[in-house]
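I'd like to ask some things about the structure below.
Left out: one protein chain. Kept in place: all the others.
Then we have chain A:
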Amino acid sequence: MQTTTKTAVWSAALCGLLLVVVLVSAGIGPVSIPATTVAKTMLNAIAVPTSFSVSLGHFSLVGITVPLPAPEIGTVHPFAFDVRDSHATIVTNIRLPRIVLGAVVGFSLAAAGVVMQGFFRNPMADPSIIGVSSGAAVGAVLAIIAPFALPFGLQLQGAAFLGAILTAFGVYLIATEGGKTPVATLLLAGVAVQTLLGALTSFMLLHSGESLRQVVYWLMGHLDNTSWNEVLVAAAIVPPLFAILVLHTRDLNVLLLGEEDAHSLGIEVARTKKLLLAVASVMTAAAVSVSGVIGFVGLIVPHILRLLVGPDHRILLPTSALAGASFLVATDTIARSGTAELPVGIVTAALGAPFFLYLLRRQEVHKL
């Protein structure tokens, strides 16, 4: 089968799976809502643009407000199914934001995981391998225990995002010498910086006093109390970055041959490495800053998909991203449907690790 056909078939199937997972998930909760009602509610929300005008408005991104020309779009809703108001409110305002955010976060982490594993040619590489999560954790914990210490009126998510980006950039600078960034140095610098930031986070935890519970909760990764704002921010950042990655899947394949080979096959190795690292790090940072540290999604989803569809990034990247979205929505549903709500990070780790070990024993994941 041609790669493009194979990619299309797998992606379509995984899109279908994601849709089913979302419909089912939105029905599960203290109030049980049938999947058909969820579907109707979602169809009702579809708006078709009919008119367009632009006025100057404001746009708030990660806590920073910038003036922006705001387009105003007149819309028509083509569907008008009869759905009970309470159900519609629960689905649209409470459950869907959380589900969509979960999907976006899972999508980003899995995509970034694929890129990092390919980039580092290392099976243990995860999206945070160059310290993105540790940096986000420092920013977030600082925002929780000492909000007054943050400059520019940064909110928790802004602080986490900034911490993540600064860390990734710092690790990159540390590992770069004479214009070259050897992958092994980058990996080791990442490990060292993660350890250092972990110590810093632990120290702040000790002195977090009454906010301890909130800090621990954030560190474990969660998706509760999600509003459409967070979803919009994440959804604005992730798709363009993902598009860049998709355009570089062939380069990722060739990079697996090693840098010398990749160069002889016409890849601008240094530039491509820098770009892939930056894009994957920003995607991870965007995901981590809205959801906390959710482990294992970016590690195991790419491994599982590699076993299913093979190592070709042209198919591995989109399928992993879609599967990551389904995986996180499903695990978050489990996390919130128990008697006491769990941070989703606990569920992903508790489900993902044994499954991964099973694969490790049964299949040759270690061959990577």
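To be clear about the criterion, a contact is a pair of C-beta atoms (placed from the backbone, for glycine too) under 8 Å apart; a residue touches a chain by one contact, two chains touch by 3 or more; residues count from 1.
The criterion applied here is as follows: contacts and distances are computed from a predicted model.
A chain of the complex is left out here; the name its UniProt entry carries, from "Phosphomevalonate dehydratase large subunit", "Cobalamin import ATP-binding protein BtuD", "Archaeal glutamate synthase [NADPH]" or "Glutamine amidotransferase type-2 domain-containing protein", is "Cobalamin import ATP-binding protein BtuD". The missing chain, though absent from the display, is touched by one residue of A:C15, A:L205 or A:L265; that residue is A:L265. Among A:K180, A:H207 or A:R250, the one in contact with the hidden chain is A:R250. Note on the undisplayed chain: of the listed residues A:T3, A:T195 or A:S337, the one touching it is A:T3.
Annotation for chain A: contacts to the undisplayed chain at residues 3-4, 121, 247-248, 250, 253-254, 256-258, 260-261, 263-269, 306, 310-312, 367-368.
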